[in-house]
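One protein chain is absent from this view; the other protein chains keep their places.
The first chain written gets the first letter, and so on, giving A, B and C; residue counts start at 1 in each chain.
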Amino acid sequence: MAQPRIGIWFIGARGGVAASATLGLIGLQKRLADSVGLVSELPQFARLDLVAWDTLVVGGHDIRDVTLTEEVARLHRESRVFDAKLVAAAQGELSSVDTRIRPGTIFRCGTTIEKLAANAMLGHSHELPRHAVERIQSDLKNFQQELHLDCIIVVNVASTEPATNFVDLPPHWSDLDRLLDEGPACPLSASSLYAIAAFQLGMPYINFTPSPGATPAALGELAELRKTCHAGQDGKTGETLLKSVLAPMFAARHLEVMSWVGHNIFGNLDGEVLDDPVNKSAKIQGKDKLLGLILGYDPQTLVSIEYIRSMGDWKTAWDHIHFRGFLGTPMTLQFTWQGCDSLLAAPLVLDLVRFVELANRRGEIGLLSQFGSFFKRPLGLENHAFDHQSSVLNEWAARQSQ
Amino acid sequence: MAQPRIGIWFIGARGGVAASATLGLIGLQKRLADSVGLVSELPQFARLDLVAWDTLVVGGHDIRDVTLTEEVARLHRESRVFDAKLVAAAQGELSSVDTRIRPGTIFRCGTTIEKLAANAMLGHSHELPRHAVERIQSDLKNFQQELHLDCIIVVNVASTEPATNFVDLPPHWSDLDRLLDEGPACPLSASSLYAIAAFQLGMPYINFTPSPGATPAALGELAELRKTCHAGQDGKTGETLLKSVLAPMFAARHLEVMSWVGHNIFGNLDGEVLDDPVNKSAKIQGKDKLLGLILGYDPQTLVSIEYIRSMGDWKTAWDHIHFRGFLGTPMTLQFTWQGCDSLLAAPLVLDLVRFVELANRRGEIGLLSQFGSFFKRPLGLENHAFDHQSSVLNEWAARQSQ
Amino acid sequence: MAQPRIGIWFIGARGGVAASATLGLIGLQKRLADSVGLVSELPQFARLDLVAWDTLVVGGHDIRDVTLTEEVARLHRESRVFDAKLVAAAQGELSSVDTRIRPGTIFRCGTTIEKLAANAMLGHSHELPRHAVERIQSDLKNFQQELHLDCIIVVNVASTEPATNFVDLPPHWSDLDRLLDEGPACPLSASSLYAIAAFQLGMPYINFTPSPGATPAALGELAELRKTCHAGQDGKTGETLLKSVLAPMFAARHLEVMSWVGHNIFGNLDGEVLDDPVNKSAKIQGKDKLLGLILGYDPQTLVSIEYIRSMGDWKTAWDHIHFRGFLGTPMTLQFTWQGCDSLLAAPLVLDLVRFVELANRRGEIGLLSQFGSFFKRPLGLENHAFDHQSSVLNEWAARQSQ
Partner (left out) sequence: MAQPRIGIWFIGARGGVAASATLGLIGLQKRLADSVGLVSELPQFARLDLVAWDTLVVGGHDIRDVTLTEEVARLHRESRVFDAKLVAAAQGELSSVDTRIRPGTIFRCGTTIEKLAANAMLGHSHELPRHAVERIQSDLKNFQQELHLDCIIVVNVASTEPATNFVDLPPHWSDLDRLLDEGPACPLSASSLYAIAAFQLGMPYINFTPSPGATPAALGELAELRKTCHAGQDGKTGETLLKSVLAPMFAARHLEVMSWVGHNIFGNLDGEVLDDPVNKSAKIQGKDKLLGLILGYDPQTLVSIEYIRSMGDWKTAWDHIHFRGFLGTPMTLQFTWQGCDSLLAAPLVLDLVRFVELANRRGEIGLLSQFGSFFKRPLGLENHAFDHQSSVLNEWAARQSQ
């Protein structure tokens, strides 16, 4: 039987993560990239009926006025990533994807993101939320029809929106639905409008960002009503990954973490957006509170994320962990993580598409908590220890391939 | 029912680890030390019937001419550890323990360790292995009788012996037994003589060092014959602990470790002994090969341990992990671990005494593989990932308290 | 001829720096401390006619309700510094110094510093600046008379005051003098009142803090009018010292510094005060701008100072320097500095007292720019390169001893 033909629809399709994932997918399809970095290619997932790389097709929304080809070239040049041969070989495919990227929405994305928006976007700036959702759905339906897709997975990899308070959102879809007609008074932001659009069409949604996306309860309800699924929130790629790996060690050895300081510097577009304090606060919230949850007490913590132009897409995190051992002895662990943000995120995004597609195909509905190891805020999973989260994934996989 | 009265018999009773463990035990008994650093005091072990700190009494063997009180004072002064109040309050108890420390054996310990030996030891320098074992047993029996002990746990925390090849040792006790009469031709070294002495008296033995101890197959057989138990080998306190925590993360994320370099500097007596290449090689073997076992392939590795006087009991490890992410992107994680070696080891030694005593009391015989999380070379446990090893311990505990 | 008898008058006499300097001075006088860390004890200054340690006597002002003995004990216990023998031997002398510490002034020190003030201080809280100056002078004169001192050097080592703008201060003393009668409208803060008090009595003043002190032009004029001298500003002890050492290397090798990020964490009282943003901004200004002055262009810079309780008096600075080499190659230097703040500052304070006393005795008047190597903001010295500043000091010394 022929494998299903699957679409990946990136929100933020010309950003660093989507550009890297798209180039990587092309590389996998052309046999110019190997499987390193791809979780779904590990032996423990070999017996899963995951979709083949060849069956995936990319489209998406973006708000900026660059091309995907330019974004790939910029990463290649400024951040010294990608093999020159792969970049050359992928030019045609990158251009094709570019033709399938449509103007997104900047509804309640904050002024920093608005400034990035292309002129083409300005036509949509006073659009009602309801109309934005309908426009997004029209784009998704066109993508599906033109490319004869069996399924589309919508993936949010756009810049971080300003922190919002969910408390006041109505918990049921029927009540939230009405707010879409309210214009500026509507409390939802773009990331949630995309989720609504996807769910109403029965499409799964993955939120790889700290933005609200499908996290509000009413949206979870909508996903269940439309019998589709979602996963999130905020990809765990670097410093927070290490926190979720190291903190359990301190706990298991009964070493008391007195303080945990983490400083992150990086220079990509995400960093530029996070230089705006309202956007940054949304990000930092997710990087810190796992410590208390893992340790069972709250050490003094400090997290900073700073935009340093010269770093390009490279993120350096310095963490200083001050802990107390036996007989009150203070000791220290420091680490420096030097990773390329987009290249750490891109394979996880491709993995999630394959995993979520399988879960969706098998009829799983609502929040998919088994993919919590991929996220800083693992929705549906209370345990933040990475090893536990990995076990949850492996056990799910073992059940699928029985 | 009164709790059993338990003896801890340290091989290397005046070294940094034993001195710290003894002082810590006194602190716990006097309520001058809290439980931080003690694994056995974690909530998941609260329902185990572990012996109370008050029931433990310390004795041991050593080969050096210092006093325990001096060793504690030296650590306090040179390495700036211990609370001054605790040191002052423990003077009487430390002196008592000192009277219970007997001359050990330096059989086949190599010239570097021999040079540390006190004049009093020289009388034993041509002792036959069989006679050394008998002398050790006489010391153990006196300790038991004088202090009315229900059980003695023998713990090896002495300096690392030169690397030996076990391959040629006869695998059965009956054959090995005969070699004890051979004098210099006997292939066993001191750490194993202590283990033989303990096992023949039915006493458990814990090997916290890289020295052979009870690891040769024939000794394991002897432990089973005498219906006693043992655990080992080589306490996992710092850099190797981090390797066993971090390597599984790289594996779970399919990030390819290209090279893992680790440099360790420290300045205590253990360091001085390891400055002799024949002693060092025994140590380094255990610090490195877990990477291949966890990752499933062998990255280039390098481990050094260097004696730097000024560091005292503090060990600094710098590790540089060079790994390859998606699309061949090279990235780096570096960490610096600054820990006080004796204070990291001491609580684990106390934990092991309590855990092994319980296992022994419950009738467990032979190798106790459930304590592998404490060791660099976890005898009986093939999985080197720390989270897995912790689960094994927790599951054992859960079974005990049912 | 008998050496002159010299008083050191510390502003902030019970803070960490003054406590360490006082204890160190007692140690030098009792031959319980060696010369390590003391610049004035280097061979190149051996021929200078510097005052002997035995001739120095300590008094001072403070606003807090602790004793010097308690402060020393706290540093010893919490930050694990000082030799126990020295602390014990110095008890009598520390108590004597304590009797010579008088209540200071908190005029315009900001609410964070005000909160630290003892009840005894509250009586002075509505004091006019003029009256505060007079009270300070009365304390200084009593100190001089009671101890028969030939000279008093006033040294500001108090907590950092909120940043103030000097621009609007009248440049001449005759105009500034009048503002002392204005009460709350007076634009001067405590550190400057102490300087005025000292200068009017013809006493030298050293400003080891970022607070304004004697930096306003009108105060410099006053020093000259009263034929006394001063030096400052803001002791260069750690991260900034390294900047002034490393930045000239990048310049000399034509390596382009693209960004220089520095994060500082520490947990002493100074840190607690700096946790208030208004106080912090005064501090940060001095840590950063030397880079542009040394390099000749302005790289992107970031400096943070964060209060992390568990660090005590220990400051850890992590700096990440991203630079561009030949053919545009980006490279990185990172350093981690782990120093004990008070113990780095204390010897420099003692050195400055000796150097300034000599300059004063030799008749130097006004700003002493030759001591710029000791300061983050080297008043009177435009070159921030440490090697140049050291040469200036050495050349001055060579001239003195001719």
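We adopt the following convention: a contact is a pair of C-beta atoms (placed from the backbone, for glycine too) under 8 Å apart; a residue touches a chain by one contact, two chains touch by 3 or more.
The structure displayed is predicted, hence computed values, not measured ones.
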Absent chain's touching partners (shown only) are A, B, C
Among C:Glu41, C:Glu93, C:Asp234 or C:Glu364, which one is in touch with the chain left out? C:Glu41
Looking at C:Leu94, C:Leu169 or C:Leu241, which makes contact with the chain not pictured? C:Leu241
Could you list which residues of chain B touch the chain missing from the display? 80, 258-259, 261, 263, 265, 300, 302, 304, 306, 308-311, 316, 318, 320, 322, 324, 330, 334, 336
To test your reading of the contact rule: which positions on chain A touch the chain that is missing from view? 77, 80, 84, 336
Chain C, residues in touch with the chain not shown (by the definition above): 20, 23-24, 27, 33-39, 41-42, 81-83, 86, 241-242, 245-246, 248-249, 252-256, 324-329, 331-340, 343-344, 346-347, 373, 385-388, 390
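Note that in this section only the chains that are shown with their structure count from here on.
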Approximately how many whole Å separate the CA-defined centres of chain A and chain B? 45
Between chain C and chain A, distance of the C-alpha-averaged centres to the nearest whole Å: 49
Multi-chain touching residues of chain B, meaning two or more other chains, are 336
